[in-house]
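Every protein chain of the complex appears in place save one, which is left out.
After this line comes subunit A, so read on.
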Amino acid sequence: MILAQNLCFRTIPTTCITVKHQKEPHQVNPVTQTKTKFCECFDLHKELIPYGKAWSWQKQIVKEKKSLVQRNEDCPDTLIVLQHDPVYTMGTGSSEKYLNFDIKKAPFDVYRTERGGEVTYHGPGQLVMYPIINLRNHKMDLHWYLRALEEVVIRVLSSTFSIKASRIEGFTGVWVGNQKLAAIGVRVSKWITYHGIALNVNTDLTPFSWIVPCGLRDRQVGSIKGLLQESQLSTRCGEADTSNSDDCELIDISYRSLIKEFSEVFQLEICQKAIPMSELLTENN
């Protein structure tokens, strides 16, 4: 749940993006008597952020959190939600054999990152969620963390779209039948997580056909919009509406649902923070 709309336009130095750590007041829940844990959320869900910028930003936040932990200070969690310009990303052990093109003549930029997992595509219409959380605040257990991320998406699909999604044992991600709707790949450094989830809302799925997504040859990629259209056609509700305003609405609805379910699964109070677009797009690093 969203605590407060805190639109604070901080002055951020143009040499690097820094996030000022603000100590939140402790809030005791009178019913459960537990200390409320806070998570700052950077809502860029309507923006197309270049992958390189977002990656640098994440690493900066991870560095700051590590030094908080080292100084034994409170280390609250952070969540970034955004969309990316078209890009392919590969994990640490990714193989180029899963690219159906010569990497030197790639249709989009290709980034080799430190997350787990094979190659995937990010682009407009796909909501990307980067939880940069301190697993010491939760459970120091990677399996639990990945299952929890899957749970967030499964609940979004069920509660908001009545789509029954599931896990497939051995294949991290969220599936509807043979279609993967959300890809997950993370990195953990001293129990601070980064990278995260990519959920196809109304993504153009064509660029997925130019790779073997996540290295899985006999599986497909799907989107929320695609499934809703299939369902509409099969119940003979007429032509599926594909107007632009509906696309924006779908992204907004998906975003709000992701935040709500993330908050519930991870038991965090979400505190919205805003970063002025001009700062994020300034040349840095």
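Keep in mind that, in the parts below, a contact is a pair of C-beta atoms (placed from the backbone, for glycine too) under 8 Å apart; a residue touches a chain by one contact, two chains touch by 3 or more; residues count from 1.
Here is the rule we go by: contacts and distances are computed from a predicted model.
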Missing subunit (named according to UniProt) among the choices "AP complex subunit sigma", "Centromere protein S", "Large ribosomal subunit protein mL64" or "Glycine cleavage system H protein": "Glycine cleavage system H protein"
Full-complex contact with the absent chain, from A:Leu146, A:Leu181 or A:Leu205: A:Leu146
Options A:Pro76, A:Gly185, A:Pro207 or A:Gly222, residue touching the unrepresented chain: A:Gly185
Selected residue (touches chain absent from view) among A:Gln58, A:Thr172 or A:Ser263: A:Thr172
Residues belonging to subunit A that touch the chain removed from view: 91-93, 114-117, 141-143, 145-147, 169-170, 172-173, 184-190
